[in-house]
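Here the complex is missing a single protein chain, while all its other protein chains stay put.
Right after this comes chain A.
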Amino acid sequence: MAKRIDVSDLNIYYGNFLAVEGVNVSIEPRSITALIGPSGCGKSTFLRSLNRMHEVIPGARVEGKVVMDGQDLYGADADPVDVRRQIGMVFQRPNPFPTMSIYDNVAAGVRLNSRKMKKADLDDLVERSLKGANLWNEVKDRLDRPGSSLSGGQQQRLCIARAIAVEPDVLLMDEPCSALDPISTLAIEDLMTELKERFTIVIVTHNMQQAARVSEQTGFFNLNGVGQPGRLIEFNPTEKIFSNPDQKATEDYISGRFG
């Protein structure tokens, strides 16, 4: 069900402050697109504008177009709730619902869509999603325990299971490994490589090796100075970005000569 996303002339605001300016980019289906760049350059903000999570913050708004397979996500008839059901998100810090069991966490999204499911079907879905997130073997005996009883890496995979349980078209990941140890990070990277067969994945990362390892396309965001809006400086196949980037700023950043 993976879909492509076309962004044109996107300006992203916090109140009157222009945070990200003039983004034009096409995100390919069934691939991983990585967004890199220094802190505060607007890559997370851009990511959150793709599933309309940006406007959750008071005063935040967006100008421009985001089109997913012909469907204008910011069109007059687009409902942000529907958009978020089609475009799943995994956050920087693992955030399973602490008041729900592991099972209920995975089932949460499906229950929201108010589809009445038979218990057996729901059991199937939970198992399938947890297997999809490579977590099933670790939690199958304690599905009724709280999600917060898991380790950080397991919690993050639980969040991925929760996001893919609703079969979204696109999966957004906002620095999903930055709070995890290297082994958990590896587990999640392997998982992403499996998931891209079914989903379009966009990942924000500070870890350039990670971007190089997992992604097909890489976008580099940068800003000229504090108070200036962030811009998408370069968007190219990952190999090209890391070997022979078009822009000098990109080369400076990836080779550590930044700033």
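Basically, contacts are C-beta pairs under 8 Å (C-beta built on N, C-alpha and C of every residue); 3 or more make two chains touch, one makes a residue touch a chain; residues count from 1.
Note that contacts and distances are computed from a predicted model.
Set against the options "PadR family transcriptional regulator", "Phosphate transport system permease protein", "Putative sulfite reductase-associated electron transfer protein DsrP" or "UDP-glucose 6-dehydrogenase", the UniProt name belonging to the omitted chain is "Phosphate transport system permease protein". Here the missing chain is touched by one residue of A:Asn51, A:Ser129, A:Gln154 or A:Thr250, and it is A:Asn51. For the chain left out of this panel, the touching residue among A:Ile5, A:Val66, A:Met89 or A:Ala212 is A:Met89.
One of A:Lys3, A:Lys43 or A:Arg162 touches the chain omitted from the figure, and that residue is A:Arg162.
On the side of chain A, the interface with the absent chain consists of residues 51, 53, 56, 58, 81-82, 84-85, 88-89, 91, 93, 95-101, 108-109, 112-113, 145-146, 148-149, 159, 162-163, 166, using the contact rule stated above.
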